[in-house]
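Quick one: the structure is below, and I'll ask about it shortly.
Excluded from the complex is one protein chain; the other protein chains are retained at their positions.
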Amino acid sequence: MSNKISIGILGATSYTGVELVRLLSGHGMTSIDFVSSRSSAGERFNAIFPETKNIFDAVLIRPEEAKARTVDCVFSCLPHAVSAELCLPFIKKGVSVIDLSADFRLKDPAVYELWYKHKHPAAHLLADAVYGLPEHYRKRIAKAKILANPGCYVTSVLLPLMPLFKAPGAKIEGVIVDAKSGVSGAGRALKQNTHFCEANENFFAYSIGHAHRHTPEMEQELSFAAGRKVTITFSPHLLPINRGILSTIYLKTTFSAADCGRIAAAAYAKEPFVRIREADDLPDIHDVAFTNYCDIAFTGGNGHPVIAVSALDNLIKGASGQAVQNMNIMFGFPETTGLLR
Amino acid sequence: MSNKISIGILGATSYTGVELVRLLSGHGMTSIDFVSSRSSAGERFNAIFPETKNIFDAVLIRPEEAKARTVDCVFSCLPHAVSAELCLPFIKKGVSVIDLSADFRLKDPAVYELWYKHKHPAAHLLADAVYGLPEHYRKRIAKAKILANPGCYVTSVLLPLMPLFKAPGAKIEGVIVDAKSGVSGAGRALKQNTHFCEANENFFAYSIGHAHRHTPEMEQELSFAAGRKVTITFSPHLLPINRGILSTIYLKTTFSAADCGRIAAAAYAKEPFVRIREADDLPDIHDVAFTNYCDIAFTGGNGHPVIAVSALDNLIKGASGQAVQNMNIMFGFPETTGLLR
Amino acid sequence: MSNKISIGILGATSYTGVELVRLLSGHGMTSIDFVSSRSSAGERFNAIFPETKNIFDAVLIRPEEAKARTVDCVFSCLPHAVSAELCLPFIKKGVSVIDLSADFRLKDPAVYELWYKHKHPAAHLLADAVYGLPEHYRKRIAKAKILANPGCYVTSVLLPLMPLFKAPGAKIEGVIVDAKSGVSGAGRALKQNTHFCEANENFFAYSIGHAHRHTPEMEQELSFAAGRKVTITFSPHLLPINRGILSTIYLKTTFSAADCGRIAAAAYAKEPFVRIREADDLPDIHDVAFTNYCDIAFTGGNGHPVIAVSALDNLIKGASGQAVQNMNIMFGFPETTGLLR
Partner (left out) sequence: MSNKISIGILGATSYTGVELVRLLSGHGMTSIDFVSSRSSAGERFNAIFPETKNIFDAVLIRPEEAKARTVDCVFSCLPHAVSAELCLPFIKKGVSVIDLSADFRLKDPAVYELWYKHKHPAAHLLADAVYGLPEHYRKRIAKAKILANPGCYVTSVLLPLMPLFKAPGAKIEGVIVDAKSGVSGAGRALKQNTHFCEANENFFAYSIGHAHRHTPEMEQELSFAAGRKVTITFSPHLLPINRGILSTIYLKTTFSAADCGRIAAAAYAKEPFVRIREADDLPDIHDVAFTNYCDIAFTGGNGHPVIAVSALDNLIKGASGQAVQNMNIMFGFPETTGLLR
């Protein structure tokens, strides 16, 4: 159909790439024009991901070839630094770019340099990039040409906390995020600690103590919401499951757990993909896996920290699903298109 | 051999029961005289747990029959309340009793009643019971006739924290324990949320916000160590694995992470079953599964909470292995007998 | 919309029930009028299956209440015997019935009685029931009022084998089916061997040696295809995963593996949900999980048995997805409606 938009996917042989292919194949208003990959160029996409046989039948092209293409929207599933560089030619052509890497998320290039250990490849564009959390930036997203798709852990933290930090009279400090992610969050590249025998029947913390790169992203957005500098403690862990993040978040606050629940329920009353649950009905990963939902509940308090629990699918609401949600907003499609299964 | 001690196991058809059978079968200084079970009396133990074929060949007896037996040492794997009641006749006969339930752990019967919702069945014996954490109560354990074997989560929290609370000049507050346990911690009884399809590829918090019954036990022992009333926040979660607990513990303290590491290393220098690891080599569940070790490390601090990470096998150091360690101390066997694999 | 068909689901609190709710919620041409359950009547469906919050908001009704309703199509997820009984009132009213139980699958009531150990509750209707394997009975399905939805294992065996048995000159004997299923195939009811700790990190055979109730169903359909009595050896096993069946099928035949591949490829050339793969690209469960596809390949031969390997999702192509596919055919909807994700 002529009114479909054309799509390109850079770094398509990643878990977020194949998830995009799957979501867009059932979307109805999109047509994938190209998928690219440096290491697998020339191979058929569905030879690498046979689950897409009968669904998607394209040969991966080289990034250099991709750059010559003109499409309506490019998704980048490339790693940071490489991503911004490959997005640049498309940005220059006026193509809408949705970047799933961290490259356009941090507004301050110095913070980026501190955490990512290299100079930002396109610092002059940071001001134009819109942070793609639809529940909080929907209007800006509608006009964006460069969309910074949020990190998976970050989404699981911002959705429960941003309404609280924005609430009148909010006093919140000592935020501790104890987060647990399925292994697909670590990507498709082979590493010893994600070898089946070493991740299975195992569980461990990593990059804890203000060391994980999603930390400055959470701090930036919470600071924007609060109108003051917010710092947090973030401890990620690896779960022996394929998909899903559950974050248990401890807050010292004058709000009660019930207050928090009411604030969040009000903030998200019309949101299609956020579900507020009761304190006696906490979210779990099963309920959100393979969906674009983020489930949230609040408990604790009464002399103890208030505890927010949130759950989402790291590859969908934490990555490719949220990217499609952003695309829907940017192109004027109904926001849930292709995201209700 | 005539110098072996004779053993009885009450509530033997539990995961802690079969683990005891397995550990004691390779112990060398023990001989299992009876195993009892109300629901499975008359059945062969190894028909229920075929992994013990060729290893252990006894028929389960009724608890009433068990009471008439005289042995050197009884282990109780029964649930609370039932456990104290069935241990009583053995205590009266002067049999050494190692109770894996919560019945003899809390010193204050009022606290027991508050958390377990019924009157303590043998409150007059609480003063005689010894809390079986060998690393901190070894001398008392050596003389104990009633041994209260610690809870699994509790062991994972006390081992890292007790040396800190005992340390001169300790200022520690705001303790938050974010703990994650394998499913065997929930026992062998069938429940919907431990049905394979519902626990597998899932993860969730439960009993959080000062609601889990291991909380008062942690608070009691930390208060003893600190010489003042200590309260904590305890959030257990269920991991989709069979065995193992990993606790991530956040502390507001004047100690640095390195201080904590030194204090713990000094406290446990001669302990056979506690391993202190470095901040860049955090414990994981794989390394302790199927062993009696508890691995511990400290990280964080620098304006953030200090973070203790501990790992143990909930069925071994968190239950049956620690029970055997206590038995070894009580009967004068080398403490590691039957516990190094 | 007024042109949607109305749906009732009997026995809705099963894994096939919640899968139907999920599939029909995204179908577009259906509206669920009622869900019923004897044990959970009066409860909100999404309190039992919170993954359906925001998606499906109905209260479960009693089967007696359900019988009074008039809908266009009833799906039964009830166990055998109960299922036929509860379907009868709907059949009498002329409602289209899609039965996911075994009750209408076997044409011979004596065979049913032999395997299911009770008299068939509606033997007079067996002749009217249509066996719902769309790839082989599409025309009859289009006219069916009583649809017997095939068993999960059975679908994984019939799809690779029926084209071979139908092929001119087919000489096939000694069929051995070594099948492996995820735990959801054993249902949502609690059993010791599907308790997480006992199924996880485990694997075992069950009901082997011509003992599983799917055996006569396979033999009936292969006999119809062959035009002679066919018997098979069927060995099911339980895999420690949630979803999926992989069947490894050994055949003594004059066909080569390549012949078999060609025959199947020709038979299924226009089928939307069967994918024939190459001998060096065998099916796996990952590629079909959460989809309505059945993947098939043939290998072996050369003095050895020909080996067919097939994979499908037991809850989708093996149950609820195939049921929706049958409904689409019965009501004249495009066959893939609601089944491409």
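Which chain is which? They are A, B and C, in the order written, and residues in each are numbered from 1.
By our rule, a residue touches a chain if its C-beta (ideal position, glycine included) is under 8 Å from a C-beta of that chain, and two chains touch if they have at least 3 such contacts.
Small disclaimer: the values here were computed from a predicted structure and weren't measured.
Note on the chain not shown: across the whole complex it touches A, B, C. From the options B:His237, B:Arg275, B:His304 or B:Lys317, the residue with contact to the chain not on display is B:Arg275. Among C:Gly301, C:Gly318 or C:Gly338, only C:Gly301 touches the chain that is left out of the view. From the options C:Lys166, C:Lys191 or C:His286, the residue with contact to the unseen chain in the full assembly is C:His286. When the omitted chain is restored, the residue from C:Leu246, C:Ala267 or C:Val324 that touches it is C:Leu246.
Checked against the full complex, the candidates B:Glu51, B:Glu65, B:Asp108 or B:Asp128 give a single residue touching the omitted chain, namely B:Glu51. What subunit C contributes to its contact with the hidden chain is residues 174, 176, 178, 180, 198, 200-206, 208-210, 231, 233, 235, 237, 239-244, 246, 248, 250, 257, 279, 282-286, 289, 299-305, 307, 309. Think of the hidden chain as still there; on subunit B it touches residues 22, 25-26, 47, 50-51, 53-55, 201, 272, 275, 277, 281, 284, 286-288, 290-291, 293, 295, 340-341. For subunit A, the residues touching the chain absent from view are 15, 183-184, 188, 190-192, 194-197, 199-201, 240-242.
Please note the rule applied: only the chains that are shown with their structure count from here on.
With centres taken as mean C-alpha coordinates, the chain found closest to the middle of all protein C-alpha atoms is A. Of all residue numbers that take part in the contact between subunit A and subunit B, over half occur on both sides, making this a same-residue interface. Taking each chain's centre as the mean of its C-alpha atoms, subunit B lies 46 Å from subunit C.
Annotation: 40 Å between the Cα-based centres of subunit A and subunit B. Multi-chain contact residues of subunit A, defined as those touching 2 or more other chains: 201, 284, 286.
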